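Let me begin by presenting the structure, written as structure tokens, before commenting on it.
Only a single protein chain was left out; the remaining protein chains are all shown in position.
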Amino acid sequence: MNDLKSGSNLEKVLSAGHFAFTGECGPPKGANIDHLKEKIAHLKGMVDAVNITDNQTAVVRMSSWAASAILIQEGIEPNFQMVCRDRNRLAIQSDILGAYAVGIRNMLCLSGDHQRFGNHPQAKNVFDIDSMQLIALAKKMRDEGKFLNEEELDVAPRLFIGAASNPFADPTEFRVYRLAKKIASGADFIQTQCIYNMDLFRDFMKKAVDMGLHEKCYILAGVTPMKSVGMAQYMAKAVPGMDVPESLINRLRGAGKGKTAEEGIKFALEQIEEFKEMEGVAGVHLMAIEWEHKVPEIAERAGLLPRPKV
Amino acid sequence: MTEEASAVAQEGVSSVEKTHDIPSDWSPNILAFACHYCAFAAADLSGVMRLSYPTNVKIIRLPCTGKLDHIYILRAFEKGIDGVFAAG
Amino acid sequence: MSNSSSSSDKRVRGSVLIAGGGVGGMQSALDLAEAGFKVHMVQKDSSIGGTMVMLDKTFPTGDCAMCMISPKMVEVGRHLNIDIHTFAEVLSVEGKPGDFTVRVVQHPRYVDSAKCTGCGLCEQKCPKKVISGYEQGLIERKAIYSLFPQAVPSTRVIDKDNCIFFQKGKCRACEKLCEAGAIDFDQQEEEIELKVGAIILSPGLDRYDAKVRQELGFGRWPNVVTSIQFERILSASGPYRGEVKRPGDGKHPERIAWIQCVGSRDRHNANPWCSSVCCMYATKQAIIAREHDDHIAPTIFYMELRAFGKDFDKYVDRAKNDYGVKYQRAMVSAVREEPGTGNLILRYAKEDGTLVDETFDLVVLSIGFQPHSDVKDLAKTFDIELNEHRFPKTTQFRPIDTSRDGVFVSGIFQSPKDIPETVMQGSAVAGRTMALLSEARGSEIVTKELPPETDINGQEARIGVFVCHCGINISQTVDVEQVVESVKGEQGVVHAENVIYACAQDSQDKIKALVREKELNRVVVASCTPRTHEPLFQDTIRDAGLNKYLFELADIREQCSWCHMGQNEDATEKAIRIVKMTLAKSRLLEPVSTDSVSVIPAAMVIGGGVAGIIAALSLGDQGFDVHIVERETELGGLARNLFYTLDKSDVQEFLKAKIDEIQAHPRIILHTGTEVKSTNGFVGNFKTTLTDGTSFEHGAIIVATGGIEYEPTEYLYGENDRVITQRNLEKRLAVGHGVRSGEKFVMIQCVGSREEPDNYCSRICCQDAIKNAIAIKEKSSDAQVVIIYRDIRTYGLRETYYSKARDLGVIFVNYIPERKPQVEVSEDKLRIKAFDYMLSRDVEFEADWLVLSTGLRPHPTTEEVGKIYKLTCNPEGYLLEAHVKLRPVDFPSEGIFLCGLAHAPKNLDETISQAMAAAGRAGVILSQDKLAVSGIISKHNRDMCMSCLTCFRLCPYGSPYIDEEGKVSHNEVKCMGCGICASICPAKAFQVNNFKDEQILAMIDTLADGMNM
Partner (left out) sequence: MIVGKQKPFEVIWDMIKEYKKVLIFGCNTCVAICHEGGNKEAEILASMLRMKAKQEGLEMEIKNRGIERQCEHEFFDSANEQIEWADAVLSIACGAGVQFTAEKWPKKIILPGLNTTFIGVVERPGLFAERCLMCGDCILHLTGGLCPIARCSKSLLNGPCGGSSKGKCEISKEVDCVWDMIVRKKMEQGRLEDLLRITPAKDWQTSRDGGPRKSVKEGLVE
């Protein structure tokens, strides 16, 4: 992994063998860039790159590549997320070119949540291609310098291609194969869904390692600290593909009033400690949803600071 | 909300049912559909027992209430019959 | 009419005398008449109907008893080959099987049945009131009366003892009023001689006279009633119109007590037998009473709860759980009235022995059955032997044969039983008789010769309208002339007139004449209900050459004049409207041609156990080919493990004799070691292929797949070889193992029965235990036998064996399922601990043998066979009959019948009865040359059909099917004309004959046209 594919900070951190640490931020529901800047300020210097979500949960927000561009202005490296729900292959390719042109170097390829539960359920979805095909498309543009239709493009967008993996969705026995498929399609790094069921994740990683997947790709474990018992219950019940063990909910409940958030952070820290040692895990992706200001504290307590300069 | 449903909601299209004021001397005309084997027999028995009920009830015999077609009920209402009673 | 060949010198006659017109007798009559035998029914009462007509509703469906039985009565009354002799009695019987001469006395009714139209006017006007026996003394009737409103025949009868004219020489009000001139005070007793081939006795039973039990207060306290009185109280057509009131003061009772076993199971004051039905009818009455008035709190005082029949326990559970019926196990020692309130104080001992006085508002005495007081005379008349209890002597293996050949017995007269078993035996004696008289089948029946039908194709409607006065039944309320005037000039009406009695012979003749004279092609009669009178008028116009479906009846009596009395103007208007609606339909009536299909005179019996064997023999003896299909290599089924019956008959000897008979029978073909692979076709025309490749055609199917015995896992069975089943014990005793003096036997009842997952009574185990206990005691009187039981359910005459076992010193210990007996093994001895619920203390027994009374289960093949023929099973896996009360051996699908353990657990004699019943029912079909398809069926228009399968999925009778071309076709033979297909078809590809959409819509439109809006 010596020849850098994109030269992004994230890629450099990972290829240098550091334990990577990425954050996440949702663009504003409006054109309020001040609020965006305020949120990302908490992350500056705390993480190696910040994922900028793309109309996450099918709720309309500022476009992810525009928000990514603002991050670049602020001196923070974005991880530009792109979903297949809202664009056909024409728009996807033009957006990739545009993103690269404004300096974006990381792109996370996703299928995207269905619009049914977003704020425009009346929308016609696109899904011209799926996430797997998006990965392959990005790789083709970068490595072959070709559009999907085999036409040559002049300057290839050199992106560090990421993909998501949810070890907890069903059918669980297929999940590691799907990971392998994404890697085979061209994913350079993987960010997983939030992990709460450590037993299942350990098992998943063991299989991935057995298949040698960790040698072909960097796997970043997803962590979202629980803020409250209510949040844990909501995630357990309402978020598809989320596996929150009853024991964790009980642990949070047992922490007592006013102390659940701290207990949630403690659990996240324990997880990060384990991921540092876990074979095949190359870093942590911290999704502190609307809790960006807690990222420095968590990074600090997790012993992840300072972030390496590469 | 579908386009249609919202059209209904926005344009305030009148609902299917319309209510009317009922005059005080009004009495309803009622049509009963009765299964030959049970309800029609019950109607017979009420006669045998000389049980009295208003004359504005008429009965159409069916071989079984399974034969009761949607259109029978609709036609009755359409023609101005006030109440339909299906028994079987 | 013409007699189709009869000669008096023939040895075997094709006619049957049935003494008794209850539900059992009617079943026999209809089966026999349909199967080609002439039937003479002799009934002592003035109407047929028997006991069932007095009942309000029947369990478990809550169907109205009269609604179920009334169509049957009408059918019997109208059948061309059933002659009813009511108000008549048999005087003597001479001759031999095949050729009896019976003398019958016909008592005078003083009403000429040929003239009486049953209009009932005489009854209304008769000034003399008499206590009504039918209504159990709760209200009065008139001196000229009909037993009940739906009586068949409807001819009234004058009660001579109470008639003012007969007693005082003046009045004759009825005679003056009768427009038909039917009153005949000079009528004399008549004697008739009947020649018949066989005799069926089905005269029913009397009920115990509750006054004998003085301590219970019946006859003394007005609010103590008998169960039959309570049936009338509950009945919507009864004395209180279905309102639950007490006779004493008309108040609505809330606390109602039932006292069970009044007159039953009591050797000292009453009858020793169990009446079989009281536990269930009391439960039913409690439920129905609650349904009438939910303030009612029922309590049933009982000693043994005998819910032994199919789904009976479930019904009792429903009573307890859903209706709050309280079951109190206690003997009520006295009932006395609380002064001033009319309430009743019951004294009884609670489980713990304390004496309690509890107050109730109404007390119902569950009175049992007993033979009529003149039963000995009856036995003498028919020359049959009675048993010690004055019931006809029968045996376990020949349950419906009396001591006299050719004289058979059925129903409660044979022994106490409920309605379905009575109906079953009704069909069984019919089957038995069909076999006896098979060579004379068809020899004495009359068939009707009809003129050719007029072709009305293309003709405009020419309608004749006849409006009936029904004496004054209609005309006193409805202006009949005005009705006639109103229809004159209506489209298509070419004749309209009013007649005094449309159903009288002169009117019938007039209608026929007018059809010919005025070339009528539709006839409308406005009179009474089509339910009873439509067939009569249909026959009339058919006699005049019109297709019978060109007739339509307008009901202006039951549904107009009778329910709008005193509202003459409105009633007349309504009558006009009804007639015009009927006219609208009539204009659109079309002739309906009824098809018929041939019948293959052969049957297939699935299962070669006792049920299958008996059914096959009966059918073979009736003259039909029979294929028995038995999956095992040997016949006999479960009976191979039985050795003797309660009355000590030898089962193995019986079985061997029957198998020999089967093997020697020229008409029976045995297929053993094979099973049904598939059956195609429909009633009359089935084709079956067996797994061994054999295939054959047949017209009927009898499902007798039998049962298996539960293999216990409880009470150390299989672990200790001293723990055995009743069947093991029976074999030991039968093959000659002696019983040591002092040998100790403990029996536990309900092993694997009446508990989840098999929460039903297996019916046979109580009597099995008692049978074996008696056998032990008879081998060694000082052997110890203990029976640990929940309820001893020795119903009917079996009860006497229970008493006998007690007399022999068998110890009975009552347990409740919450505290089951415990079994321990210590030093080679079995120790059984139990909690005796009655004595409320722990008891302990040492035993050499622990005998488990294990239940029955349906045979596993029952479900498979059920799937082949689309038969449904109850949750326990027993096949569901077409109707629990009146069609106990039929299935909803025509041509398929049921008997034996596949239906429900039952004793050997009951299996034999049911097998003969199934054979009788099958015989009815197989004896037809052609099966007529009903006219009222759904017609399928294949051009309009797009095979959406909606009808195919929804038809309850499976008449739409997917044909060879893969499209939906309709098998009209299976169609019952319910019209579900027509009302649901999205393409409107179905129309029901005589109920076509256009016909119904025309009626609706005509109704609407006449409304004041």
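Each chain carries a letter (A, B and C) given by its place in the written order, and its residues are counted from 1.
Methods note: a contact is a pair of C-beta atoms (placed from the backbone, for glycine too) under 8 Å apart; a residue touches a chain by one contact, two chains touch by 3 or more.
Note that the structure is predicted; figures quoted are calculated from it, not measured.
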item: Contact set of the excluded chain (shown chains only); value: A, B, C
item: Residue of A:33, A:156, A:169 or A:289 touching the missing chain in the full complex; value: A:169
item: Residue among A:113, A:203, A:274 or A:297 touching the omitted chain; value: A:113
item: Absent-chain contact - pick from A:17, A:30, A:212 or A:241; value: A:241
item: Absent-chain interface as seen on chain B, which is shown; value: 4-5, 7-8, 11, 13-16, 18, 70-71, 74-75, 77-78
item: Residue ranges of chain C at the interface with the undisplayed chain; value: 944, 946, 948-950, 953-954, 985-988
item: Residue ranges of chain A at the interface with the undisplayed chain; value: 84-85, 89, 111-114, 116-117, 125, 127-133, 136-137, 148, 164-166, 169-171, 173-174, 177-178, 180-181, 184-185, 193, 240-241
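Simple rule for what comes next: only the chains that are shown with their structure count from here on.
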item: Between chain A and chain B, centroid-to-centroid distance (C-alpha), Å; value: 63
item: Numbers and ranges of chain C residues touching at least 2 other chains; value: none
item: Partner chain B, residues of chain C touching it in the complex; value: 66-67, 70-71, 149-150, 236-237, 241, 529-531, 555, 557-565, 567, 570-571, 573-574, 577-578, 581, 936, 977-980, 982-983, 992, 994-995, 997, 1000-1001, 1003-1005, 1007-1009, 1011, 1013
item: Parts of chain B lying in touch with chain C, wherever the complex brings them together; value: 29, 31, 36-38, 40-53, 55-56, 58-64, 66-72, 75-76, 79-81
